[in-house]
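Could you have a look at this structure, given as structure tokens, before my questions?
As you look at this complex, bear in mind that one protein chain is not there, while each of the others sits in place.
Labels A and B are assigned to the chains in the order they are written; within every chain, residues are numbered from 1.
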Amino acid sequence: MNSIEKNLLELNRIENLQQRSHWMNRLHPLGKLLLSVLYIFTVVSFDKYKVTPLILMSVYLIFGFIIGELSFREGIYRVRLVLPLVIFVGILNPFFDKRVLFYLGTFAVTGGMVSMLTLMLKGFYAVLSSYILIATTSIEDICYALRCVHVPKTVVLVIMLIYRYFDVMAKEADRIMTAYTLRAPSQKGIHYKAWGTLVGQWLLRSMDRAEMVYESMLLRGFNGDFKMRRKEVKKIDVLYPLFWIIVFIIIRHF
Amino acid sequence: MHMADALVAPAVAGTMYVLSTGAAGVSVKNVREENDPKKIPVMGVMGAFVFATQMLNFTIPGTGSSGHLCGGMMLSAMLGPYAGFLTMIGVLLVQCLLFADGGLLALGCNIWNMAFYGCFVGALLIWRPFMKKGASRAKIIAASIIGCVLTLQMGAFSVTIETLLSGITELPFSVFLATMQPIHLAIGFVEGLITSAVLIFVNEARPELLWGVGEKSSNEGKLSFKNTIIAIAVAAAICGGVVSLFASAFPDGLEWSMEQVAGTTELEADGGAYETASAIQDTTSLFPDYAFKDSESAVGTSFSGIVGALVVVGVTVGACYAFKFFKKKESIA
Partner (left out) sequence: MHTGVCGEILKIEHLSFGYEKGEKVLTDISFEAHDKESIGIIGSNGIGKSTLMKLLVGLYLNYEGRLEVAGHTMDKKNLNHIREHVGYVFQDSDSQLFLSTVEDDVAFGPQNYGLSAEDVEKRVTSALQRVHIEALRKKQTYKLSGGEKKLAAIATILAMEPDIIIMDEPSVALDPRNRKNLIGILNEIDALKLITSHDLDFVMDTCERTILIDDGKIIADGKTDEILRDKELLEYHGLELPLRFGGC
């Protein structure tokens, strides 16, 4: 299986999660989005030597994954993309920062070890909390939340279109790559002689598609304006994020 | 080159959000003024296209390895800086949400590092001056390579600065820089080559699709080289100003960057009895007494503190499973 197919499968899995009828999926997207941002904000705001509150911050993730019936494995799998840079940045900390913070028995724990650990934890927490958000909230709902905080319509509509056509384009990319490799089995990627024509032709086709999409929108009364259907706000939509924000504040001020 | 959430301190993330939002505001205004509703579907479809092309492998001649396309420069050569920038924001947001490439908090940084330079610098300072008197093969190659290399270098430099300002790494500035810049030099060069190949094809097949070629002076044409330089200088000044503003509100991150710069470490490593005691007190009492707050030294960690925290985590796990168990029972009954 090639990487494009893997990406499509991953997308498919997430979308299946978004379609569930779990109560966490039904929460108002704005609350969930703000909660996730605040969570990450709180997590990264901790001092690099503070392990204790950082461990406590995992309660949100644990709750989200267990109650939200999500797979930790899936969540951790998603860390792979950001991990290299995080590791690169953190890996040398133990070598540069050798001050002893405390002893575990006779083992001296240095500042560098702790700061590396907290950095990794922050990396994992941020990705896992975003996973909770996206596994319970569809992109349309997130777009709705973005509209609630007055992100311009143009941007929101573009995001929705990118999301809609990503699937179409990725499948096309997959077909193009398959057709290419079937006729060039020994090559790892696209030969430089084909760079321009292969991508270029695809680009022109995509522009034609954009034209058709535009016509189709136009014929259904599109004039640059775009409306979304309102979502009701229920008590739980406010109480759930509020509860967690209080928890974060308590942990933050420990 | 995507920044992760863990690598940015709140002050840095906030500052970059402010800057990126500013650039987005300018872009939205410009796109609106163009008043071309057709731009929106084009932006959406091209965004998806760029997103998908990032998945293709390109063999780099003479090496065994393969390169990829990021697409910022390609996008701005097709859509212009403003629509290109907004499209890249969309791509970065969808990437961050669906594939955890980058993070929600670091999004502001990522938009700046990848979209701002690629679109504004790439389109206005490089692409347009080159294309002013019409496009040619050589000019497209030059503009694409210079554009990609330069904007990626700027992006990589920003990553380094943002990470260092966030104070999460002990990596000396020089080491970090010496690693980041050369890697991105190579990446930028390959990206430039691929981009030029694609744009040359477009120029031959449908030249009208390329932005800013010839003397078509539109609204966007009004931003001159000089103005752009001034805009970047102002942005840099705002950047500095906002960082300090945020720093006073959320001192944690900058505290550490100050320490980086000054090279002083006032840390005393004493995991003594007082620390232990206060940590236990902190973990056991729900509302820690603020009178003790000044004892908050950098060493917020102690063995017993960690144990306490782990107990809390354990209790949470138990409680969650219990909650689920009873909920299931309830639904069965």
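Throughout what follows, contacts are C-beta pairs under 8 Å (C-beta built on N, C-alpha and C of every residue); 3 or more make two chains touch, one makes a residue touch a chain.
Not measured: the values here are computed from a predicted model.
> For the chain omitted from this view, which of the shown chains does it touch?
Contacts of the omitted chain with visible chains: A.
> Pick from A:Ala173, A:Ile190 or A:Met217: which residue touches the chain that isn't shown?
A:Met217
> Since one chain isn't shown, list which residues of chain A touch it in the complete complex.
Where chain A meets the chain not shown: residues 15, 19, 138-140, 160-161, 163-165, 167-168, 209, 212-213, 215-223, 225, 227, 229-230.
As a working rule, only the chains that are shown with their structure count from here on.
> Provide the C-alpha centroid distance between chain A and chain B, rounded to the nearest whole angstrom.
Comparing mean C-alpha positions, chain B is 14 Å from chain A.
> Looking at the complex, which residues from chain B come into contact with chain A?
Residues in contact with chain A: 2-10, 13, 24, 28, 31-32, 35, 37-38, 40-49, 51-53, 55-61, 64-67, 69, 78, 86-87, 89-91, 93-94, 96-105, 159, 163, 167-172, 175-176, 179, 193-194, 197-198, 200-202, 205-206, 209, 250, 252-253, 256, 265, 267, 269, 271, 275, 279, 282-283, 286-288, 298-303, 305-306, 308-310, 312-313, 316-317, 320-321, 323-324.
> Enumerate the contact residues on chain A facing chain B in the complex.
Contacts found on chain A: 3-4, 7, 10-11, 14, 36-37, 40-41, 43-53, 55-56, 58-59, 62-63, 66-67, 69, 78-79, 81-83, 85-86, 88-90, 92-93, 95-97, 99-104, 111-112, 114-115, 119-120, 122-123, 125-127, 130-131, 133-134, 139, 142, 152, 154-155, 157-166, 168-170, 172-173, 176-177, 187-192, 195-197, 199-204, 206-207, 209-211, 213-214, 217-218, 222-224, 250, 253-254.
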